[in-house]
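Of the protein chains in this complex, one is absent; all others appear in place.
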Amino acid sequence: MITDNAVLIAQSRRGRFAESRYSGRAHILLERSLIAFRNSAWLAVLSGFFEPVLYLLSFGYGLGHLIGKIPLQNGHVVSYAMYIAPGLLATSAMNGAIYDSTWNVFFKLKHDRIYQGMLQTSLGPLDVALGEIGWSLLRGFSYAVGFMCVVVPAGLITSWWGILAVPAAVLIAFGFASVGMGITSCFSTFQQMDYINIAMLPMFLFSGSFYPLTVYPGYLQGILKSLPLWQAIAMVRDLTLGIVTWGILWHVLYFVVMASVGVTITTQRLTKLFLR
Amino acid sequence: MAARQGSLVIVDVDRIKRHGALSVVEGRLLVLLKYIPGLTSAAVANPFLYLIAIGVGVGKLINAHSGGVDGVKYLTFLAPALLSTAAIQNALDEVVFPTLEGFKWNKSFFAINSTPISGRQIANGILIASLVRVTFSVTIYGTIVYLFGGFTSIRGWLAIPTSFAAAAAFGAFIMGIAAWAKNDDSFFMVLGRFVMMPLFLFSGTFYQLSSMPIYLRWIGWLSPLWHTTELGRYLTYGHHISGLMFCVHIGYLVAMFSFGMRFAHRQFEQRLAK
Partner (left out) sequence: MANQEVLIEAKQLVKRYGDFTAVNGIDFQVRKGESFGFLGPNGAGKSTTMRIIAATLTRTSGEITILGKDPEKFGPEIKAHLGVVPQTDNLDNALTVEENLYIYGRYFGLSKKFIAPKIDELLDFAQLTEKRSVKVETLSGGMKRRLTIARALVSEPEILMLDEPTTGLDPQARHILWDRLFRLKEQGVTLLITTHYMDEAEQLCDRLMVMDKGSIMAEDSPAGLIKNFSTKEVLEVRFGSDRNADVAPQLKEMCERIEVLPDRILMYADDGEVLLHDLGQKGLHPLTSLVRRSSLEDVFLRLTGRTLVD
């Protein structure tokens, strides 16, 4: 039904899926993000693309000389740049998603009260959650494509499986963005937001972006392998280096679970904050 | 009700003219005290995490393949650079946030300026307070480097004052920029991603600057981080630098500090007069 009567539009959702929480208009939030991006946020988004490229240049080139080749679990050896490229891709997908879904969300939630404005219209909390997370995915996707444009010509991708690193990066962004937004919607002060930074740094340093976890004792490896960033890096690395087994589906499942838990928490928190 | 005394009786203007900056420092330190638990844990966790991850983790690969860098174990090579990075990062955090806040967010600098305290004194006060935090964090950092065996002799502790010098020099300069910035939206992001990160990655932090291609080395030459790291490496493990370069490194930091201070003073005074 095509109408420009707000009430009839809302009525047409009667009996549909989650009618009181979802109006089927999550894409309008993408439209909003796109306008905001054009206005001012483009610099922040663009900078996220340079981050992995600079790391690749600095570490891949400079440290590569000192480190030499890295042995993989299947017996092959690869150059240091080839080893860290997937790690950097996964990390930038994570960083972009986390930046959007934590600090940006916090500002919209507490400072500008933008979600309050959205939820006084006929939009529902699920629209808001999906729309905001969707923007993170779009960002994750464009970072991944941009990074591929650097690493493929540089000869750092050796397998056709590498193309799948792009959707993998989107899935990673999905997982981190939804959990990030869920956690942020539970926070009320800036000080609490620091917990996110505190959790991010060790994850960044210890998830095997820069060296194989085999430098650590076995029990520690086990703990580190349960962290989402390790899961992300392992998934992307398998793809870019072409060592794909059915086992990769475990990583996929990990992020699917992460994403659905995050979306559920976010929707519930937004409902609690603005609709009761 | 008692008649009001003239404010000149209770306000010692001469004293403020001499020591006004210290009141600003006091104000900032009171704020910092509230965050002491957070600041302390960050000051301890940061060096631990970086030294274990990069110093030990990446170090294991490098030591195995190349036997270390510059004649020493990788951690020894890396530690002075990380120490200086932390000093600079701490100084930037502590000048940028209060400056943006004071001029734009809560406009507290305008309130301070309506007392006899001048813009120049506010700038000095903010920088001094930030250097108090730098001293605190860098001392912890140095101690942890020492525990990891990063100093080969007692002389290594002198890397703390050289890092401090870089923090003061760059802190003053960036404080001026923060006072000048009209648009604060993305200031932290631009500073972090377009200034700090390239400096961190291309100042010979993780390997010698000379192993970079020549067209990337200029970043290091401009970077206070490279100059202070060279001094730090000389002090901690006897990295070879010529007498001339020694003077260049020190001279660069001193010049940056004096230029930075003059720049910051001007920006503070101009912005307050607007």
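Every chain is named by a letter (A and B) in the order it is written, and numbering of its residues begins at 1.
Operating definition for what follows: a contact is a pair of C-beta atoms (placed from the backbone, for glycine too) under 8 Å apart; a residue touches a chain by one contact, two chains touch by 3 or more.
Since the structure is predicted, the reported quantities are computational estimates derived from the model, not experimental observations.
Colleague: One chain isn't displayed here. Which of the visible ones does it touch?
Modeller: In the entire complex, chains touched by the missing one are A.
Colleague: So one chain is hidden, and I want to know which residue out of A:Met118, A:Leu137 or A:Val166 touches that hidden chain in the complete assembly.
Modeller: For the chain that is not drawn, the touching residue is A:Met118.
Colleague: Using the touch rule from the top, list residues of subunit A that touch the missing partner.
Modeller: 2, 4-7, 9-11, 13, 19-20, 23, 25, 28, 31-32, 35-36, 39-41, 112-114, 116-124, 274-276
Methods note: only the chains that are shown with their structure count from here on.
Colleague: Using the touch definition up top, name the residues of subunit A that touch subunit B in the complex.
Modeller: 40, 43-44, 47-48, 50-51, 54-55, 57-59, 61-63, 65-68, 70, 191, 194, 198, 201-202, 205-206, 210-211, 215-216
Colleague: With touch defined as at the start, can you tell me which subunit B residues reach subunit A in the complex?
Modeller: Residue list for subunit B touching subunit A: 38, 41-42, 45-46, 49-50, 52-54, 56-58, 60-62, 65-66, 69, 74, 185-186, 189-190, 193-194, 197-198, 201-202, 206-207, 211-213, 216.
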